[in-house]
Structures are given as C-alpha cells and as structure tokens.
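Left out: one protein chain. Kept in place: all the others.
Here is subunit A:
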Amino acid sequence: NVTTAYCNPKSGWEAKVVEFFKDRLKEKDAHTWVPSLNDVPLHYLKPNSLVKFRCLIQDMFDPEFFMGAYETVDPSTNVLRCGRYKDVTECGVDFNSRNTVTAERQTFYCVPIPGENPWVKEISSSSRVVPSTSYAPTRQKRSYEEDDMDDMDTQPQKQREPHSASQGHTEQHGNGDCKRQETEAPSSQTASASHLDLNFPLPGEKGPSCLVKVYEDWDSFKLNDTLEVFGILSVSPALSALADEKDASSSILDPTESMETAEEQRVHSPPASLVPRLHMLYARPLPHNNPLLPSATLEDNSAFLSSTLSEMASVRAELLTYLTHVLLGDALAAEYLILHLISNVYARRDVLPLGKFAMNLSGCPAAALYTQRFYQIIQQLVPSSFYLGMSLQNMNQMRLVPKKDYVANRLVSGALQLARNTFLFLDETHLEQGQLDTTGVRNVTALGNLISWQKVDYDFNYHQMEFPCNINVLIASEGRSLLPSDCQIHLQSQVSPPNMEEYLSNIQLHPQTSSQLNKFRIYLSVARQLDYSISDEMTKSVEDDFVDMRKDDPQSVSAEDLHRMLVVARLLSLSLGQTSLTRDSWLRAKHIDMLRRSRMEQHQCVNGNEP
C-alpha cells in the first residue's frame, strides 16, 4: 500500500522526498489512493498522513522562518531533528545549539474551489479508490491510537506519554466539533462562522479551508490559482491550544506576544480542527476542475483527445438541440450560448484580454423564475458557477471585491474572487428602480471592469491592486443590460405567452440521461482547452473580407466588430472540434453575427431604445 509508506514523516531528505512523491504519484492512479480533504471529513483522516486537497489560493500570508533543523535540550536524545513538514517541535529545543538551521516557508490560505457544482463533488468523491488504512470511518478511536504508535517510531523516548491523556481529550473534543459541523452542515456553519469566519469567497459555501505551508518555489504560485495539493496533514492540538491560552498568559513581561491582535491570532492560527495545516510536498496546478476529464493534460493524453474530437460535432448538435429547448426554441441564442460557455481568456496583449466573450442575453421572460431555472440547467453543465441576482439590495450589500483587512491582516474575500473559468451568471431581471449607494456603485464598476478587462481591483485600503481573472460572465436581462458586454443577443421566444408557464415547468425535467449529461460536460471542458491557430491564407481572406465590408458601408463594420467576429470564429471552430480556422467557419461566424445584429436592429426599432 503506497499510502502507508508515505505516512512516516521522516522518509527522506528534502529534494529527494519531493522527487519520491512526485514519482510515486505519477504512477497510474496513484493519486486516487490518496484521501482527499475535499470529500473525507477531517476526523476520519489520520494526522501526519498524506492527503490531497483541491483548492484555490485565497490569501497569501507572510513568509515565516522556522527551525529547519534543531537539537533538543535533553542530551540523551540529542540528535538533529528536522522541522520541515511540521508545525510543532518535539521535546525541548536547544535554542543555543549551533546546529540550528533557520529556513523559510510560505503560508497560503486555501479554500475549496468556490462555486464548485454538486456534480463535480459527487463524481470526484466517488471516483476515489476507497480502501486505505488512513480512511477508517468505523474505527475512529483506533485510528488515533495508531497515530500514537507512529509517533513512537519517530520518538525514541516517549516524552509525550504523560501528556497523552490530555491530548487525547483535546483531540476528541476537536473531533466532536468537526462531526457536528459535518452532519448538520447549514445550521452549524452559521454558528461557527460567527466565531471563525472561514473567508469563503461565495456565501453559503462549505468545506474545509486549509493553511498550506509551501517549502519551495512559492513565487511560482499566484493568488486565485487552483491547485491540487499533496501534502502532510497536521492537526496538532497544540496549535489550537495556542490560541486559547494566549489571553491568559499575555502580560507586561511578554509584550511581543500581545502585539498581534486577537483578530490576527484568530485568522493566522485558527484551531487546527477547523482549519487543518497541510505541509505541501507537491502541487499540481489544475487547468480545469472537471473530474470527468483525465487528470493528465490533453496533449499527454492523445487517445482521449482524438476520441472526443471525433465525437465533438455530434455532441454539439445534441447540446444545441437541448439548449434550444431550454432557450424557448431560439436556436441562434443557443448557438451563442455554446460559444459563450467555451470561451476562455487565452492570452493578454498588454491590457487587452483576448478571447473573452461576455454575453448579454436580453429579452428573458420575467415570468416563473425563468432565469433561475436556466441557471440550474447551466449548473449541471459547468464545473463551477455562481448565480448573482442583481437586485438593488444585493448590489448595495454584497461584498464583490476582496478587501484587505489590516487589523486581522488578511484578505477578506469577495464574490468576485473566483477561480478561472468560473461561470458567473448575473441576473438583471431582479433589478428594480432605486438608488445605488457607494458600495453599490463600486460593485457595479467592479462588474464592469471584470467584463471589459477581465480584472478585479482588490481593495488594499491605501491603494488598489489589480488581479487578472478569467471568468465567463453571462448577463440575463429584460432589456439591454446596464453593464457592458461583448455581444448582446435578444432572446426570441418561440413559445406563445399563454403556454409559457407550462413550457417552463417542462424544462425543469432533465431530458437527458446522465451519460448524455456527462458527454456535454466533457465536451464543454475539452472545447475550452483546445489549441487554435489560423493559417496565412485565412488571415489574408479575413483581411479581404473586412476591406470589402468596409468598402460597401464604412459605418457598418468597425474595428470592434472585427474583434468580435474573430472571437466568434475562433469559438465556432473550437465548438466543432476544429483547431484551425476554415473558410466555412469564418463565413458561418459572419453569418450568425449578421443574424444577431439584424435581430438587434429589429428589436431596437420595436423598442425605440437608444443603442
């Protein structure tokens, strides 16, 4: 069993350790044997064992110096000990030893990927290979004892014996907490949030957050990166004891200790039972979080790629039919919706994000909560998504932009702190007349910036800092949206108003089998990741086309239109599984863009709306 071999925390030396783990995890399916913090409750996991965690870097704390190696005071056990991958030292430390090595590590505060849809969680937890010693739900008490046994291996002398009773008690206590949280999730979540805000970007999120300790190369990680972290779990009760005893012990004699505010304490060293520590051995950046796709990158998995590519056109047709049905029989809107769902910022030229395709679906019927139902369907298709009802109250009260809290010294998350390729659904049909206050204006500006530049300006109080993002924004509105968008399409319902209610209630049923649903999911994720190129001849013909169009009527096509048409052409090709632009796709892109525009003009005439 691979995992047990990993459990001994002293299996090797730094680089070698990391190498070893990397190699072992590369082995076929090895990573599925590692229990995941995402789906195994914390109290079922054995401390100091290898676990994995699928997460988003929500905040980066200051780097910390720790004892990379130290000697103990007691001369009988005087051996050099290693402080890596641990939070607490063993025995008394000899501070004056000349062998002490000070090393540096970085702490990231990680949360589960925000807005991850239930189906992703379900599938990824069921795909795990269950048997594993560290996962022993029936013998919870026993697992702790085992842990003790392990400890003995590493500690020749059982100094901790006298303490073990009390420690056991704390551990139990911690477990109890966890369990309660796990079982009666929604209610206890709010209760625990009051004393410890786990700082999830989106409201109503669950799951463990984690302090990930990074030992090397931490500059390569960026805020909001999604990772799968493999590391050693540390839930030492001593860490929580720290927080409790702090207040009692602080005195004038130790002013350094009282420097940190209570808030800061709470944030930076929360009880380990709630926020476990994870000492990172190795992290895999996640290009996507769709569990249906093989974990290796697409290039490495040509068999999978070619089989999906060959199916793409047919799956697309099926999906189109389904979405047409959902969008009240509007095939053009469905076509655009597919393009939107596979859009992706693939590059940035100075400030300009390329490939973004924010869509405004106007003309949504206000009746029967159509937008919500529509969102639920999308939720079934994309791995992570978030529904933001743009009601006045929401806009005025929600925290969209993350803000630095200097008292607690952390980045307080906001709803726009999302992982890449999250689907953000803005429901403007809820907007009513009224006044936006300062927060509201700021929130609307933030949404506008997000759509036009794909960036969010985080508020650092004294200054702002810009973080690029990659979020698919769809705005559902009745008229034209007040937010900018790359393309607006007006929904033309094929359903007559009297039948609307009935039609809508029928949509709710999922007409497909789950295998079909999975096909759609795979299709959308793969299409988004495909490479794309354009040949020289096509470049030439696109140029010619543009010049011709301008010749006829310079007002009709602007540079901006060309920008959009290029994106549409790209997405259209990708949606068909073609990795380079063909004449047909270009013409088709032109055609559907024309259809869309003529529809908008029509609609404008009817409506008399200003552009």
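As a convention for this text, contacts are C-beta pairs under 8 Å (C-beta built on N, C-alpha and C of every residue); 3 or more make two chains touch, one makes a residue touch a chain; residues count from 1.
In the analysis below, contacts and distances are computed from a predicted model.
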For the complex's missing chain, which UniProt name, "thioredoxin-disulfide reductase (NADPH)", "Proteasome subunit beta", "Small ribosomal subunit protein mS29" or "DNA replication licensing factor MCM4"? "DNA replication licensing factor MCM4"
Omitted-chain contact residue, chosen from A:Phe20, A:Phe304 or A:Phe546: A:Phe546
By the document's definition of touch, the residue of A:Ala103, A:Leu369, A:Leu392 or A:Val495 touching the omitted chain is A:Ala103
Selected residue (touches chain absent from view) among A:Leu56, A:Ile113, A:Val315 or A:Leu411: A:Leu411
Residue of A:His43, A:Lys86, A:Arg266 or A:Arg399 in touch with the missing chain, whole complex considered: A:Lys86
Which positions on subunit A touch the chain that was left off? 59-60, 62-67, 70, 83, 86-93, 95-98, 100, 102-104, 219, 222-224, 238-239, 241-242, 245, 249, 252-256, 259, 347, 349-352, 354, 404, 406-407, 409, 411, 441, 445, 453, 460-463, 465-468, 532-534, 539, 542-543, 546-547, 550-551, 554, 558-560, 562-563, 566-567, 570
